[in-house]
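Provided herewith is a single structure, encoded as structure tokens, for subsequent inquiry.
What you see is part of a larger complex, with each chain still in position.
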Amino acid sequence: AYAARFSPDDPLSALEVGEQPEPEVPAGWELVTVKAAALNHHDLWSLKGVGLKAEQLPMILGGDAAGVTADGREVVCHGVVAGADGMGNDTDPNVRFSLFSEHHPGTHAERLAVPSVNLIDKPAELSFVEAACLPVAYLTAYRMLFVQGGFRPGETVLVQGAGGGVSTAAILLGRAAGLRIWVTSRSQEKADRAVELGAHEAFESGARLPARVDGVLETVGRATWEHSLKSVRNQGTVVVAGMTSGDPSPAGLPHLFFRQIRVIGSTMGTRAELRDLLSFMAASGVRPLVDDTYPLAEARTAYERMAEGELFGKLVLVGE
Amino acid sequence: AYAARFSPDDPLSALEVGEQPEPEVPAGWELVTVKAAALNHHDLWSLKGVGLKAEQLPMILGGDAAGVTADGREVVCHGVVAGADGMGNDTDPNVRFSLFSEHHPGTHAERLAVPSVNLIDKPAELSFVEAACLPVAYLTAYRMLFVQGGFRPGETVLVQGAGGGVSTAAILLGRAAGLRIWVTSRSQEKADRAVELGAHEAFESGARLPARVDGVLETVGRATWEHSLKSVRNQGTVVVAGMTSGDPSPAGLPHLFFRQIRVIGSTMGTRAELRDLLSFMAASGVRPLVDDTYPLAEARTAYERMAEGELFGKLVLVGE
Amino acid sequence: AYAARFSPDDPLSALEVGEQPEPEVPAGWELVTVKAAALNHHDLWSLKGVGLKAEQLPMILGGDAAGVTADGREVVCHGVVAGADGMGNDTDPNVRFSLFSEHHPGTHAERLAVPSVNLIDKPAELSFVEAACLPVAYLTAYRMLFVQGGFRPGETVLVQGAGGGVSTAAILLGRAAGLRIWVTSRSQEKADRAVELGAHEAFESGARLPARVDGVLETVGRATWEHSLKSVRNQGTVVVAGMTSGDPSPAGLPHLFFRQIRVIGSTMGTRAELRDLLSFMAASGVRPLVDDTYPLAEARTAYERMAEGELFGKLVLVGE
């Protein structure tokens, strides 16, 4: 599945499903036969042209993948290509990085070229479909909760905006790690689903909480920012990985300095963190939530469903 | 239950069960009716005279308690008395502290005087018996794993010496927090029990592990120290809270500096950490392992069982 | 010197200098004979009525002090009164605190009541006048640089807005700790003075810097916020302690999450940090910058100078 053109208004019209050339495999990279590849909203943005240039077209989409290498190794593909050659130190703040489908062909294909350092062994306990859900949304949630936030068992974390991919991952992972998870949502249905998934309590967006929380996961931005700052305890932490409703105005600095709050930006995660995430899932039994799977040839149906919204978990394309 | 005298060789002969004066309640302290109080090995050491002076006799034993205050509040009693008046900052390295039964009467009694800052609300989800297991062994394990060690979900932690009170707590808490828990034991029976409790793998003491671990919990000391240093990964962490087999010789410093290992001492935990532990248990459903309960009047039977060893969980004395 | 009334437009008209009743000395507090007390902008805001209520009038002003206790101990007075009784744990996020002149009489007086835990020994190397400069502006800068920012020798820190009290303190302290200090200013004169004080380079406000910095100290807010976010390196830290130009709009979250920046609120500092600051000054020889000193009876002149601005260091009132 690839972007044949850009269409800001009708992204699905920019999507084509069909043969593309085999990916080039630079020195130090390996060719992976894709067994499963998940969809992310990032893929719709690519169809709209966000982050891509016309001369990059056609661009194969997709950021998540699990598959098999030429020598039969079952792997999960870390989605952050670090440095010009893909071999860079992914913890070095100075190294530039891109995701699959940004500079290199994406994962919604039969075969994918991957830097060898990005190939992480798939634990036997996880299926390819489950493993393919992890490198973007679940890794993002893992890093937000356990690295940038550093939240400990028993602490309360507020997840703003139930229903998003990262939010769902955060509910499942946070619950499995012994955190107390509270969510907000504008929709009663999403709130109910969040509780079914394991959230301890769900609140209407903007509601006054029974107590201040140790931390907040923010991916909503403008619509929830003031609530996040008011809801976090003194010296608590707000981790921010996106802003689906835009950049907040004002920033709310007085909340920060009077109550010594910290706000920490986060994006994706490192190879070592993906390894820890996989070990966490294998060791704890927690599994990603899959809404549905589709053969790669039916990728258009999957993209249509994502564009419609109202998903309850990940959509995954499966290879043969 | 109190130490009437000291007996290094036959500690049970120093134990008496019977009436003692009501505890004094200094300003800022509250009287708690003890509903449940657990036993710890520390209580046997007290009967041997370790940490006590003759002029302190008779000393009521016991460090753990849950109960009810005069105004009906259901509480867990944090066992660290900080500062001369019990009101000290329990995170300040300069503040002196003691445990119940060291300077102030212990918990194996009908009523207990407790600094009001040490009274933590008992979550409704936990029974008094469960809550009484937590302030010593479980809080120690919580701090070792999540504060001093800072281990994250998916990381592997080796617990040396399955069967001890802190080790059992660490297996249960670590598992419930998404860690991968490995244990060692000299006894096949204890190893099997550890796996039943949730340890992912059990090894014979000193066995070469399949891979180095992110962290080690040490309470054994001399008998396992070299194994701990060899088993932890480069830049990994060994958390030490005791040494049942004595002080190791040699220290093994080359392991530390060549591989940049950190060794962190830990003892008990703070009031805030006890609050987090209670929240963790309520939120995750994990519960302490109770071997058996006894009425306070039958405390001698409980002490005899602890002296015999071979416990599978905590022994708890229950009030009326 | 005290606020006899409030005057948002002409704060000096609300100031009176003259006798006030001796301060009450609650249990656990001590009476200090004030040898020196510095002025802060906070004192002008108090005259405008910010943070005070009419029923608190007359309120003695002043947040900084150094002096002598009844038994002859030379002390610096930590300015944060923690908890209702002043004995609270000043590292506990749940403890409420106030500064002198907010709930308790301030330091611009002959005698001052201080919680005994707030009395820190004055090092012999510092004069009373020097010591009196530290508890507000210098402690704030110390915490921003070395606790919240955690900047290490050789790292580059940008101080926004040369000339302010905290900024001047940050230049002096950062330089003495081996940091590389860059400042911005809208005034060439202030920029020149900053370099004389030890700043390594001074830039016009908003100027593109030669390289991104490891950290930023923000006390300006709206006028410099975007520049701060653009100037800090990936995974760098912005420490915020105020906003003299107002709350920024927008917040600039994309800078945070794309480049994993952290923004940390900070206010004042703890008793332990004041002890470290005093030790730092005694050990390194760095001294606070004093613009001028005035007898307490001439406090009005000092206030007038502060209201005019254009200070080059602290104004200090001296007792007999």
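Each chain carries a letter (A, B and C) given by its place in the written order, and its residues are counted from 1.
Definition applied: contacts are C-beta pairs under 8 Å (C-beta built on N, C-alpha and C of every residue); 3 or more make two chains touch, one makes a residue touch a chain.
Since we're looking at a predicted model, the values are computed, not measured.
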{"item": "Given 3 visible subunits, total identical subunits the whole complex contains", "value": "4"}
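Just so we're on the same page, only the chains that are shown with their structure count from here on.
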{"item": "Chain pair with the greatest number of C-beta contact pairs", "value": "A-C"}
{"item": "Same-residue or different-residue interface between chain B and chain C, half as cut-off", "value": "same"}
{"item": "Whole-Å gap separating chain B and chain C, where each centre is the average of the chain's CA atoms", "value": "44"}
{"item": "Whole-Å gap separating chain A and chain B, where each centre is the average of the chain's CA atoms", "value": "39"}
{"item": "Junction residues of chain A, two or more chains touched", "value": "none"}
{"item": "Residues of chain C that touch chain B when the two form their complex", "value": "87, 89, 91-92, 272"}
{"item": "In the complex, chain A residues that touch chain B", "value": "142, 146-147, 150, 152-156, 173, 175-180, 200, 275-281, 283-284, 286"}
{"item": "Complex contact set, residues of chain A against chain C", "value": "93-94, 148, 221, 225, 233-236, 240-243, 247-267"}
